[in-house]
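Okay, structure first, notes after.
A single protein chain has been removed from this complex, and every other one stays in its place.
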Amino acid sequence: MIELLRRILTHPWLALAFRLYIGGLFVYAAMYKINYAAEFSETIASYRLVPYWAVNALAVFMPWTEIVCGALLILGVRVRSAAAVIAALLAVFTVAIFVNLLWDAPISCGCFKTIEDPISWWTVLRDLAWIAMTLHVFRYDSVLQADRLFLGKLGRIES
Amino acid sequence: MTANPGLPGDREPGTGRRLFHLKTLFEAATELSAPADAGTTLRRFLPVAMGPLGLTFGLGIVLGPDRLDVESLGLMPADRERCQGAGAELADRFFPEEPQAAAPPRPTVLTGPHLASDPHLPAGTSAVVAMRLDQDSRAVLVLGPRLTGESYGQDEAELLQGLADILSTALKRACADERVHTLNASLSENNDRLRQALEHMEQARDELDRQAFRLRTLFETSLELSSLNDPRAILDAFLLTLMGTFGFSRGWISLHGPQAGQADTAYRGPDPGEMAAVASPDGREKILARFVELKDRMPRANQAELLDDADAVAALPARADLAVLFSLDQDWHGAIGLADPLPDQGMDPQGVQFLRSLLGIFIVTLGNAWHGRQVSQLNTALSARNEELQATLDALTSAREEVTVQTEARERIVGLVRGEVARAWRASWFDACMMILAGVVLGALFNSASPGGIELVPKSLFAPPPALIAADEARRMAEAGEAVIIDARPADFHRQEAIPGSVNLPKELFDFVYSMKLATLDPETPLLVYGRTISRHYDADVARELKLLGHGNVLVIDGGLKAWERAGYEVIR
Partner (left out) sequence: MTLRTALACLLALALTLSACAPDREDHATGRYTAATGDTDIVLTLAESGRGTWSTDTDEITFKWSTPKADHLWLHTREGGVIQGRFNDGRLTIALPGVGELVFERQ
């Protein structure tokens, strides 16, 4: 039973599902932020963790990094690197939310849209779940990767 | 010794006889005075002596070391032959072998009856006269019986003695004459021999001269040829030497190699066509054919052979009166032809020998030069091959280097590919950085192009610092109703905690809220702005905006809400 569970939990198809989910999530989240960069910069500012001179730049660059990594995850290109970057971003987000929760800041997450429900411990849990999924992808993902499709043959080149 | 019967003698009977004897002597002397040889003298003497003495026969023998004259008169033929056969023996009997005195004595006259019966003498011999003519020659006179049968008288003996003297004298003279003759003949013969010897000597000297000339020619030829290195020059020089030495006005030498076209030729003569003919492949064939014709006499390596067959000489490619075939080795053959000899220039055996000697020098020199050329050609070929080899080596080296480079490049490429492939599976700092970089680049590009783009660097970073007001002054002014306190923070923060009586004018909603709440405010009313976090200078931004909208008195509360709280002023929550 545990074995079966373990097999299910470590199955590449599960990793694929997580990969597509996380990838899609980031692409979706980034789309809004890219559209409304000013709003995202206000969101970042509301967290009160980034120095004021870096807020705008971060608001411009971060959504694009998210969308790039999300797209790579979906396509299955450099999955591990992309998953690592996404996991790192999620970790940063989680820490930021955690800190603001401690500060009892009256802010919303700003994860997808500007106006959302205020941050809560659920938000932290959700982010942790996403991190877990990303790590799962990092560890177990192996199917439907464009890399394997194109580079797999190259890997068999005899030296 | 009887009286002379022929003289009348009364008073002086002896006188007549004596006169007669004298006459006889005179006649004999006269008769014998003419020079003659011994035989003739005897022959003349016999009749002169026999007549006055009245003899029946007479026999004279002259005996020399290498002569024997026998003359007879009135002798029977049988006796005559016998006497002729035994002449020498007969004469010796009267000359005992004794040492001769220096001067020959007078003739010895023997008379007596014993002589008539001597078996060695003709029968009836009455007298024998022995004469020594000189050291080697002797003469014997045998006289037959007298007609009268009488023995010799005193007078007659004297007469006989006189006659013998005369004869002896004549014979001596004849012998001397003959000796003189013999000496003369011998002298002239010696003269002839001497002349012949002189002639021989002359010839020998000529021959010697010729020999010397040839030797010198040989020497000069060898010297000249050995100073030359070019086979063609050697051919030319040798041809000149041959023509000059043997007197030919035209000549050629050709040397042919194993293939047609490899030919060296020298030619001297009026017809250039002959040179071409000699050098042509056809000429080569003709010359080689002569070699084959020679069969076992075919010249081997470094040998030369005279062509003595007229047909073979005529079959050569160019005219030749004298032709030689020679070989340098089994592949290189040549021929020499000389034509149009100058007059008086024959080819004697010694000349042929000389020609062979010259040919020997020529072949050795030519062989040396030819081999020198072969060696130099080989050297040239060798150096060329060396260069080729070097080039090949260089090419090989460069090819190997190229192969090495290519292999290295291939390994590097393969390594890169493998690294890339391997990296694709694992997390890589490089890839992560590339993704972030891609985000940065895309973000910057999009932001600069998008109408909703924002400033990457906030204005408040470079804007002049706003005018400040202390919290207590602000409170005083606000409580006095002289100023309006404005909270520039977002609404959520304002709701959470704010200065009492402050107007929330969030920076992000500035336009809307201002138009609704502050548009009607007197521009001179002091506006005291607060609200600042680490991430945003809301107060400064809003103060700037308010100034832009014409508010002259905009101040930022120094320290904001925190200073307000620290001062112990109330805060609404």
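Some notes on this structure:
Just so it is clear, A and B label the chains in written order, and each chain counts residues from 1 on its own.
Here is the rule we use: a residue touches a chain if its C-beta (ideal position, glycine included) is under 8 Å from a C-beta of that chain, and two chains touch if they have at least 3 such contacts.
Bear in mind that the values here come from a model prediction, so they are computed numbers and not experimental data.
When you scan A:14, A:75 or A:88 for touch with the missing chain, the hit is A:75. For the chain missing from the display, the contacting residue among B:180, B:314 or B:516 is B:516, taking the whole complex into account. One of B:109, B:335, B:505 or B:529 touches the chain omitted from the figure, and that residue is B:505.
What chain B contributes to its contact with the hidden chain is residues 452, 454, 490-491, 494, 503-517, 519. Seen across the whole complex, the unshown chain contacts chain A at 20, 23-24, 27-28, 31, 36-42, 71, 74-76, 113-115, 143-144, 146, 149.
Quick note on the criterion: only the chains that are shown with their structure count from here on.
Put simply, chain A touches chain B in their complex at residues 34-39, 41-42, 44-53, 55-57, 59-69, 72, 77-78, 80-85, 88, 106-107, 138, 147-148, 151-152, 154-155, 157-159. Those residues of chain B lying in contact with chain A across their complex are 411, 414-415, 417-418, 420-428, 431-432, 435-436, 438-440, 442-444, 446-447, 450, 452-458, 460-461, 490, 492-493, 495-496, 508, 533-537.
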